[in-house]
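Omission of a single protein chain aside, the complex is shown with its protein chains in their original locations.
Chain lettering (A, B and C) follows the sequence in which the chains are written, and residue indices restart at 1 in each chain.
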Amino acid sequence: MITFKILLFSILKEKVGQDTIELKVASSLTGEQLLDKLSSDYDSIHSFRSVIRLAVNESYVHESIELTNGDEVALITPVSGG
Amino acid sequence: MITFKILLFSILKEKVGQDTIELKVASSLTGEQLLDKLSSDYDSIHSFRSVIRLAVNESYVHESIELTNGDEVALITPVSGG
Amino acid sequence: MKNQSLWWEICEESLSVESVSKYLFDSRAGGVDIFVGITREWTHDKHTKMLSYDCYVPMALKEMKALLDDAVERWPVVKACILHRTGLVPSAHPSVIIGVATPHRKDAFEACRFLIDQLKIRVPIWKKETYADGSEEWVDPTGKHSPPLQP
Partner (left out) sequence: MKNQSLWWEICEESLSVESVSKYLFDSRAGGVDIFVGITREWTHDKHTKMLSYDCYVPMALKEMKALLDDAVERWPVVKACILHRTGLVPSAHPSVIIGVATPHRKDAFEACRFLIDQLKIRVPIWKKETYADGSEEWVDPTGKHSPPLQP
């Protein structure tokens, strides 16, 4: 079993209604596969799928990344600080 | 008789040793003629002649200006504020 | 977080330009540029009452530090800082202060501009408008109005 903590912010946190998703999967997967899975589970993630950047353990990563057990994954919709 | 007050600043004030020159001339003259006259009277003005900008009554002017009685003339060497 | 030449912080309280300038005024510098983002009340016909910010704090701090390190590599930075406020920011109050001190002014302007432009691309902070009529809206959540994003 592999476990991830997925962090949501701003509009995703609001639409999904929670700031964290705990996910357990049977086997290792890539960032892209994770996003595909979340998109099929959550409509609101699906609708932002094309603009989400992935961060793993507090750094931006390509979706091709192989996720490992215990990773903290954040879904970063376009930022608007300042 | 035409009278001018000529203001000096920074290096010219230091070199000439005064901050004002009072000048009386018999007939009207241009800015250029005034600068020529001051250059021949004061070595230190002569040595800065080519970089002096003229201001009359607190505005930059071309040397071709016709000076009139009572004008306040300032000799502006390259500025260095900031 | 603050060291002798860099200061980066996410604050919940109001930001002080005074403390930023105190930090930046250094006898090795000749030019200091300070950018302050404040809550604008009007955008076209929309009347903003306040902004509120959501933030992925630990990553935002890492990204801010990375931006400061980038600036140090590109310009002769004597001191630089990025401070961002979270939570509610009322109209005309600062949400972000970025400051750079360099020996000559050109570099201070360029580095300061670089930092705020990059912050708006890379640092995981999100802004929500609360309008005078009570409605709320996340700013540009699909990035339509932003420069193209790369991971």
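To be clear about the criterion, contacts are C-beta pairs under 8 Å (C-beta built on N, C-alpha and C of every residue); 3 or more make two chains touch, one makes a residue touch a chain.
Keep in mind that this is a model prediction, so the values were computed, not measured.
Asks: Taking the complete complex into account, which shown chains does the hidden chain touch?
Replies: Result: the unshown chain touches B, C.
Asks: Taking the full complex into account, find the residue in C:Trp7, C:Phe35 or C:Trp75 that is in contact with the omitted chain.
Replies: C:Phe35
Asks: Name every residue on subunit C in touch with the hidden partner chain.
Replies: Spelled out for subunit C, the touching residues are 17-18, 21, 24-42, 91-94, 101, 103, 105, 108-109, 112-113, 116.
Asks: List the residues of subunit B that touch the chain left out of this view.
Replies: Output for subunit B: 7, 9-11, 13-14, 48, 51, 53-55, 58-62, 74, 76-82.
Basically, only the chains that are shown with their structure count from here on.
Asks: Specify the chain most distant from subunit C by Cα centroid.
Replies: Looking at centroid distances, B is the chain farthest away.
Asks: Based only on mean CA positions, could you tell me how far subunit B sits from subunit C in angstrom?
Replies: Here subunit B and subunit C have centroids separated by 49 Å.
Asks: Hey, how far is the Cα centre of subunit A from the one of subunit B, in Å?
Replies: 73
Asks: Starting from the mean Cα coordinates of subunit A and subunit C, work out the distance between those two points in Å.
Replies: Whole-Å distance between the two chain centres: 26.
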